[in-house]
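The other protein chains are all here in position, but one chain of the complex has been omitted.
Should a chain be cited, it is by its letter among A and B, assigned in written order, with residues numbered from 1 in that chain.
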Amino acid sequence: MNSRILPRVLAGPGLLDRRPLTYAQHETNFASSFRTTNLLQELEKSGLTGRGGAAFPTYRKAQLIADQHSRVKYVVVNAMEGEPAAHKDHTLLATNPHLVLDGAAALATAVGARLVSVCIPREAAATINHVERAIHERQRRSNTGPKFEVQTPPGRYVAGEESALVHWLDDNETLPQFRVVRPHVLRIGRHPVLVDNAETHAHIGLIQRYGGDWFRDLGTADATGSTLVSVSGAIRNPAVLEVALGTPLHHILETAGADTSPQAILLGGYGGTWLHGDHVNTPYDNASLAKFGASVGAGVIMVLPKQGCGITETLRITKWMANESARQCGPCAFGLPAMAEDLAHISAASRDAVAAIQRLYGRGQAIEGRGACRHPDGVVRLVRSAFEVFQPDINRHAKGQACAAAATSRYAPVPQLASESDLVWE
Amino acid sequence: MIDLTSPYLWYISRATGSVSLVLLTLVVVLGILIANRVGGKAVGRFEISELHRMVSMSAVIFIALHVVATVIDSYVPTGLISSVVPMSSSFRRIPVAVGAVALDLLIAVWVTSLVQEKMRNVTWRLIHWLSYPMYAAAVLHGFLTGSDSHQRWWLLLTGISCLVFLGALTWRWWQRPSRADGRTALSPLPGSGLSTQSTRRARQVDRPVPGRKRY
Partner (left out) sequence: MKKRNELLQLRVNPILCDGFGHCAELAPDLVILDEWGYPIFPDGPFSPGEKERIRSAHLAIRGCPRQALVLERLSVDTK
């Protein structure tokens, strides 16, 4: 496969046909006579980092588990995709499930695991179907290699966080765990677990066939390879694209058919960062985005047009994130709803807006870093970036002049709560 | 057993029994005050906690005296074994058995609290809940043993203790803190109205879907 053409993990007829590839189609699609015998070495060469949001070097995570002395080890494919604005993992599994399973099998063999758990939210019936069919196909063809199973935790936001996911597999509750040191070896019982995002496994599947050098032929020196992005917001149809890391953002927006001169762009996920529309020609990689405090994250690109209201969108997201808190830690359980309340005052340009702005600053500083997981930190980061990017608008709101879109702006895909009783913190 | 038939041992046994009941009532009430987050302004919360620990030590001492006095008094043939193994006494089997149950529960609560820092907090808490049935067993033991249970002073004492206990239990349930009530006089800022709403800890326990097959 030519190293310089896209798509890579989404290559093949699956996207157009809207049907996942069969095993036979998959083998033809990704034809290669070469299979590396030292996957970990190729992973190191490739510079592949996790595509779930944390961007941790994949080979280091794998090496940590490979070095564990345990007869039983597990590999987990994290397809939970708790971000409402992200669809890349589901699209990937609906297109090339075998590539993901290839990568998982290769990784399992390389680290000494014999069981692979593919974790999919129980509400995603179609995706579960695709993966189960694919596993069936593989089983019919051969009985060697690691065993596959599908697990279906509830689709809460924190369920995708790797310690929460492993805790669910171990103990039946999607609760993030307090980890004293990082990186930390996650365990089910006493057995080490290697958790990676579904897209990461797909890239591993390609690296196994084409090598680490092939992988880094795309992208930049620090951010190698391609990545999947989910574009939503000011776009006719929310899209999932595969792009080379380092591509300028406006190019991605153009290809996706989104608004190319937006007011702002939310990058990473709902715990990510707003980027001002003036910087829309920034290359899409962590080094370039870091200058604006942003990161690639889970590949979320949510476009806010000029006629939207950034504060209202931030409020909608914060409310939802507050409700998704596992509520194990006080600062998050109470801090996030408090921040949402302050944002509501600002969005409505009420008389309390100025005081609310002051409170928000203080609360953000107080909440950050004091939870067991990074959920509250993400919300604090989001709100802080909103304050930088939407500063003029916030000033107007503080003076009592809400913008025209304040009450109606609805660009961020925030799930509707089924009933009032779902809103646990009110 | 030592051949002591002095009636004073018998008096000591009964007296320490009654005192133990009063002390136990005090301990349980103090424990309830801790659980319901009382204090922080005039009295420190840690002070109530320390008081709870100290009074419980006194209670343990008096209960020990009560058990020892009863065991070595050979006028009443209860041995050491029957003070911890229920239903093993030939004399007044049921009342002593109930007392043995109370003592067993007390030992569990007391010993786990001595090594509290070395054990899992969840386990310690579960065992500590046994204080409630322990109290009930202690009261029942006093009632069934009957040595003083027809005396007015005893009935009054036990009755008031039970009322206090039940009242405290009710208050414990009624005023149980949502996680919002962490604030003490030492919290610097007033909380906003919304954030101090009751948010019970949302446990997301979900059953696994056993139908998902292993391959």
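A few points about this structure:
In the analysis below, contacts are C-beta pairs under 8 Å (C-beta built on N, C-alpha and C of every residue); 3 or more make two chains touch, one makes a residue touch a chain.
Quantities reported herein were computed from a predicted structural model and do not represent experimental measurements.
Set against the missing chain, the residues A:T247, A:Q263 or A:Q328 yield one that touches it, A:Q328.
The chain that is not drawn here is touched, among residues A:G12, A:G371 or A:P413, by A:G371. Checked against the full complex, the candidates B:F46, B:F91, B:W129 or B:W173 give a single residue touching the omitted chain, namely B:F46. Touching residues on subunit B toward the chain that is not drawn are 34, 37, 40, 44-46, 49, 116-117, 121, 124, 179-184, 186-191, 195-196.
Although one chain is hidden here, its contacts on subunit A can still be listed: residues 175, 177-178, 328-331, 334-335, 366, 370-372.
Here is the rule we use: only the chains that are shown with their structure count from here on.
Mean C-alpha positions place subunit A and subunit B at a centre distance of 50 Å.
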